[in-house]
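This structure is in structure tokens; I'll ask about it shortly.
With one protein chain held back, the other chains of the complex are shown just where they sit.
Note that the chains are named A and B in the order they appear, and that numbering of residues resets to 1 at the start of each chain.
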Amino acid sequence: MTADTADKAATKSSAGPNLQLLRFAESITIPVLALVASALVFSVFLLAIGKDPITFYSLIWTGGFGSSFSLQNTLQRAAPLILTGLAFAVPARIGLTMIGGEGALVLGGFTAAAVAIPMVVGGVPPFVTLPVMAITAMLTGGLWVGLTGWLKYYRGVNETIASLLLSYIAIAIMNFFVEGALRDPSSANKPSTMPIGDAYRVGNIPGMDVHWGLAAGIILAIALWILMSRTTFGFAARMTGGNARAALAQGLPVGWLMVVCCMIAGACAGLAGFFEVAAIHGQANASLVAGYGFTGILVSFLARHNPIAVVPVAILFGAIAAAGGVIQRRMGMPDATVLVLQGIMFVVLLVSETFYGRIKFFQPRSTGDRI
Amino acid sequence: MSFSLSRRSLLRAGAAGLAASALPFGLARAQTNVILGIVYVGPKDDFGWNQAHAVSVEALKALPGITVVEEENVPETDAVAKSMESMINLDGANLILATSFGYYKPFVVDLAAKYPNVTFRHAAPLWNKDTDPANAGSYFPYLNQAHYVNGVAAGLSSPTGKIGFVAAKPIPSVLSNINSVLLGARSVNPNATVQVIFTGEWSLPVREAEATNALVDAGCDVITCHVDSPKVVIETAEGRGVKTCGHNASQASLGPKGFITGAEYKWETIYKSYADDIAAGKTPPNFLVGGYNNDMLRNTPYGAGATPEAIKAADAAIEALKGGAPIYKGMLKDNAGNVVVDKDYDNYDPYLDGMNWLLEGVQGSIT
Partner (left out) sequence: MDSAVITVLIAMLGGAIRVSTPFMFVALGECLTEKSGRINLGLEGNLVLGAMVAYAVSFLTGNPWLGVLAAGGAGLFLGALHGYICKLPKVNDIAVGIAMMSFGTGLAFFFGKPFIQPTAPRLDAIPLGDWTGNPALAQALQVNPLFFVGIILSVIMWWAFRNTKWGLIVRMTGDSAASAKAMGVSVDLVRFLATAAGGFLAGIGGAFLSLYYPGSWNQGLSSGQGLMAVALVIFARWDPIKCIFAALLFGAAGAIGPALQSVGISQGYYFFNAAPYILTLFIMIASARSKGAAREVPGELSITK
């Protein structure tokens, strides 16, 4: 897939606006049709178990978007998913399947909370403490995932497995400190680090009941889109993703590119961890392990690893999560319903990949070349 | 504040009811108009902590005028805040039961401040009348009393006096159960010991089975546990031919040969008292904790593993607990030699809520 994207980008840069428009129309139409198709498949599932699909989808609307509360519920849940989605998308562009976002999130959140302890105790003001926390989280996450990239290039260790293993290890490290050296003695039955206190919490975006993590995610998505699509760095990364050997032969610093892409990914996930600590929990504890890193993988795949597309897809996932509760309450369906829906959506959207470049309508007449 | 519903929340509830035509009940028909929202941290049918709540809630569903909305597998993140808020906004919930420890701070506390007309009750003794909102509150049975009874029965049912304990995390509520098992066993067998293995997670079946096997291999002949769903531990121990004591709910059927007894919550006592209060137009108490003295616990009926003298001693221990007999009686040292209990403590003494030690006689370490 990454090879396709690189090819396509190469074509894009050399082709006229007509082709770009067709490509854009294709990249909107196919996922939308796939979403509709997966909704239909899931309807069949619902009918098979004797539930009403119309009620189901109207509840998705009610719970996900139907009111200003629902919409904010959705956006709040989407915020960490944008960041973890980006954490998968950037390495994917260079051809790496890096699934360690969860570990970087946990470790980033944990180090942010840890570095905050002496600063809060010492009375350092929030406008200094919070940026230090955020930078610490991004650096830790970046180094942790950067290690994956380094191992991949310089030691030949498979990045998918290494990043998964590193995630398990990151969670063990966090638990070790949270239940040991850095445990706040008053956090009796839920071992946690010292609370940073309300004065140090990241607040909400003005006028909304959604924390600043959403804004940070959107800004980063735009920045990373520019980086990956409009800069030499991004071009080199995508070329490496297309064919690492050819990139190497052209003299591109493939190893360096891989490490940097992984570090960007880790920084995104670490930042998500920072917001979990600074905006939600106010401390680090085992609740940081909430599976956002793994949902981010799905988000990125559905967004076809396009940083901008990560945003709407994360919002869609946020809506499904927000509506999941309403569906449990109103339809008496178990929580696993949402898992089945996500699974079907994911499978159908991947199947739809096969239609890129194969639907006549989207093909320019001038070139017979099928990409 | 009184629990009787304010006009505003009634209007909100009405509006939600209209929007939610899928609700099978007309709010207008309801007499007391209690819409009860419950959040669970895991699946409702986990054969453990969550199921114990869910089963007790069933008793409430039958009451007239009560509507129950439930959500399972809600993690201890902002997801729980949003779930509860969604119940309030979309279903008109006016009483929320948050059944997992980590829901309380900051989520229940923040939300209670935001929605002063909604009553929040949380299943852990955390509410502080000085700092926390008046519409929040706590309820909790001190299960360690039933674990103490487990210890008594185990002490007299175990040939060697070596009891094994599979524990999830070294936190006070777990440590208190471990220490209570030891004290119960020591009350009938001064040489009894408890060996503990922490798995580090609330639910990790393979490691729970491994821990059970390791304890049996180390010579323990009674196994008990504090994990979310004890099924694996009890079944593995039964398979190894040792005796077992249960936790959370009845596991008697899993150990036809070796089951002694088990520590069980009686959440229904609390939930029914809430329902009675609501029916009478009263606010449920902010702080409702208890144990054997106010019918919030029970021990599973004795199984084949319990010896006659164990049954007799355990019954006597239950009677004593009903009378308020203390479990932690000074002087007691921890297993590092420090005096940690210097006098007799009431079973609900806050000092015990912060327990971070294992008593002398417990093999294991909390770090």
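Note that in this section a contact is a pair of C-beta atoms (placed from the backbone, for glycine too) under 8 Å apart; a residue touches a chain by one contact, two chains touch by 3 or more.
Here the structure is a predicted model, which means the values were calculated and not measured.
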Of B:A134, B:A214, B:A279 or B:A320, the residue in touch with the unshown chain:
B:A214
Across B:P75, B:P106 or B:G200, the one contacting the chain not displayed is B:G200
Out of B:T67, B:S100, B:T236 or B:T261, which is the one that touches the chain we can't see?
B:T236
Please give every residue of chain B in contact with the chain that is not shown.
42-43, 45-47, 51, 195-200, 203-211, 213-218, 228-229, 231-232, 235-236, 239-240, 253-254, 363-365, 367
List every residue of chain A that touches the chain not included in the displayed model.
1, 4, 95, 97, 99, 151, 155-158, 160-162, 164-166, 168-169, 172-173, 175-176, 179, 244, 297-298, 301, 334-344, 346-347, 350-351, 353-354, 356-358
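In this section, only the chains that are shown with their structure count from here on.
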Go ahead and note the Å separation of the Cα centroids belonging to chain A and chain B.
36
Given the complex with chain A, which residues does chain B contribute to the contact?
19-20, 22-23, 37, 43, 69-79, 82-83, 85-87, 89-91, 101-102, 106, 124, 169-173, 200, 353-354, 356, 367
Where on chain A does chain B make contact in their complex?
55, 59, 62-63, 67, 69-70, 73, 76-77, 175, 179-180, 185-186, 188-191, 276, 280-282, 285, 287, 290-291, 321-322, 325-326, 328-331, 334-335
